[in-house]
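With one protein chain withheld, the remaining protein chains of the complex are depicted in position.
Each chain gets a letter, A and B, in the order it is written, and its residues are counted from 1.
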Amino acid sequence: MCRSIAESATVPESCELGCNVVIENDVIIGEGTAIGHGSVICQGSIIGSDVTIAQNVVIGKRPASGAASRRKVKDVGPLRIGDGSIIGACAVLYAGSVYGKKVMVADLATVREGCTVGDESIIGRCVSVECNTSIGQRARIQTATHVTGDMTIEDDVFIGPGACSTNDRKILGKDKHHKGPVLKKGCAIGSNACILAGVTVEEGALLGAGSVATRDIAAGEVHVGVPARLLRKVEE
Amino acid sequence: MCRSIAESATVPESCELGCNVVIENDVIIGEGTAIGHGSVICQGSIIGSDVTIAQNVVIGKRPASGAASRRKVKDVGPLRIGDGSIIGACAVLYAGSVYGKKVMVADLATVREGCTVGDESIIGRCVSVECNTSIGQRARIQTATHVTGDMTIEDDVFIGPGACSTNDRKILGKDKHHKGPVLKKGCAIGSNACILAGVTVEEGALLGAGSVATRDIAAGEVHVGVPARLLRKVEE
Partner (left out) sequence: MCRSIAESATVPESCELGCNVVIENDVIIGEGTAIGHGSVICQGSIIGSDVTIAQNVVIGKRPASGAASRRKVKDVGPLRIGDGSIIGACAVLYAGSVYGKKVMVADLATVREGCTVGDESIIGRCVSVECNTSIGQRARIQTATHVTGDMTIEDDVFIGPGACSTNDRKILGKDKHHKGPVLKKGCAIGSNACILAGVTVEEGALLGAGSVATRDIAAGEVHVGVPARLLRKVEE
């Protein structure tokens, strides 16, 4: 029952801690939260009540960039997780992102800094979310999807498994301007589809499985193909 | 050499246990099995003889659903792993699935509850398998593939890296009926291909790389494209 809990951490007696849990300085944990074996809560993280954190999770990792990365590391503020959320095994969540209530981040998923995730949204297993992306409430991002940085995902959006998105149209260019796609309320992205930088998918629209969206999709339209073209209107 | 082994667990002396291993209540482990550093074996898991479990693995995780998930959590029974199987590092395997003999589940792969995996099948690195999927013997599911729930993969099926599958055709609809694809004996799915809900790929058929299968593929046929169409017969 080897654990390491910093003296400056706030860990109520109602919390359930697994073996080999590490809690660093200045962490604040709410009542009734459970942390699985081998999980690490990094310095300054703020975790709500009744949160369930599975095994071998890393919470509140600070960003570190490689030599060739174009983003600089800065102080990103603490990670915050809302009440009743669930974090899966081997997930890696960065400092500087804020999660609402009853959010689910599944196993082996990872979310970078600067993101917001609304109440009751699901980030599926093996999903990767880059920096500074905004995710609304009740969004469902399914397994193995890649969510790029500087992207907007509104309430009730559905993204099928294995979908992909980008925030950079001129990949051979030198002047970089990152602009992620915008997915409006209640739209749906099919499995293994790809949404290019700057594309807006309007309310209730649908991009078919395996399609590549190179231009905006109007509200209520279904687009399919590589590149995606109008197929029909969404059935009522 | 910090370990936590429950008194009610059965761990023969012939087992080799790494540092920081956690074995919960009522676990049963066979002779000659090795468990790597930092791995967690959850309550009630049943592991055969001569199994190799790598480092930082989570075995027998119990399901937990997010607020917006449409599946309810139920008692799923124990996880069972057959003799001579190999489980990779940082893999996450749920309770309630049964693995045959000499199965390989590679690093960072994850398999949900209610699945069966036949003898000598390979589940590659970073593969995600959803609930209630049946995988036959000697199947080879390559790296980074997503296998949906309620899917059938028969003996000797090959799935290339990065392929994807879905079990839900009406993603904007409200009445949900999940029906995963059926991959018949010895068929092959190309890299980065996508197989939609309800599609059957017959024996020995082939779906090309990057293609999207929206309809059934007859035995011995090669289909390619988005959506996939007949290209030719498989060469003998």
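Simple rule for what comes next: contacts are C-beta pairs under 8 Å (C-beta built on N, C-alpha and C of every residue); 3 or more make two chains touch, one makes a residue touch a chain.
Being a predicted model, the structure only gives us computed values, none of them experimental.
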| item | value |
| --- | --- |
| Candidates B:46, B:188 or B:201 - the one touching the absent chain | B:188 |
| Selected from B:80, B:125, B:178 or B:223 as touching the chain missing from the view | B:125 |
| Option from B:89, B:111 or B:183 whose C-beta touches the chain left out | B:89 |
| Contact set of subunit A toward the excluded chain (per top definition) | 2, 4, 20, 22, 38, 40, 56, 58, 61, 64-69, 90, 92, 108, 110, 126, 128, 130, 144, 146, 148, 162, 164-166, 168, 171-172, 192, 194, 196, 210-212, 214, 226-227 |
| Subunit B residues touching the omitted chain (full complex) | 1-2, 18-20, 36-38, 52, 54-56, 84, 86, 88-90, 102-104, 106-108, 119-122, 125-126, 138, 140, 143-144, 158, 160-162, 188, 190-192, 204, 206, 208-211, 224-226, 234 |
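Definition applied: only the chains that are shown with their structure count from here on.
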| item | value |
| --- | --- |
| Angle of the C-alpha superposing rotation, subunit A to subunit B, to the nearest 5 degrees | 120 |
| Whole-Å gap separating subunit A and subunit B, where each centre is the average of the chain's CA atoms | 24 |
